[in-house]
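See below for the structure under consideration.
A single protein chain has been omitted; all remaining protein chains appear in their positions.
And now, chain A:
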Amino acid sequence: MAITLKLNGTTHEVEADPGTPLLWVIRDELKLTGTKFGCGVASCGACTVHLDGEPVRSCQTYIEDVEGSEITTIEQMEEDPIGKAVQQAWAELDVVQCGYCQSGQIMSAVGLLRENAKPSAAEIDEYMYGNACRCATYQRIRAGIQRAAEIMEA
């Protein structure tokens, strides 16, 4: 069926059957590859995007449920003040290793800072629980979120 998607401020018409995960429409149809496939079962967070500003796992979000919503991906984060602060913090602290999980980490981090401008380490650990990093960059993710909070405050 034809579906109208609002993604990163642009409207797209895509052909996809109900039940198709948003992840594969973003990656294979719209060719925005910053959003990653890691598990397909909502347990790693690599595919995290924002749906009306809220982080969701796009591998378990079905295309028929997102019509009319505003979808935002990592490619748009440079335009977002919180996204920019997080990216700046990530580069300052060299958070990334292989980098494959980091789009998802950043999308979740932005979601956290949007609802909590100064999260504690425990709050970060709780919010970021679902974003796995097999390279175990967690300590820098935690520091990166706190650094981004500082950048935002300044």
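We adopt the following convention: a residue touches a chain if its C-beta (ideal position, glycine included) is under 8 Å from a C-beta of that chain, and two chains touch if they have at least 3 such contacts; residues count from 1.
Heads up, the rule we're going with is that contacts and distances are computed from a predicted model.
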item: Choices "Anti-sigma regulatory factor", "Isoquinoline 1-oxidoreductase subunit beta", "ABC transporter permease" or "dihydrouracil dehydrogenase (NAD(+))" - which one is the UniProt name of the chain not shown; value: "Isoquinoline 1-oxidoreductase subunit beta"
item: Where the missing chain touches chain A, by residue; value: 17, 20-21, 24, 27-29, 31-41, 43-44, 46, 73-75, 77-78, 87, 90-91, 94-103, 106, 121, 124-126, 128-129, 131-142
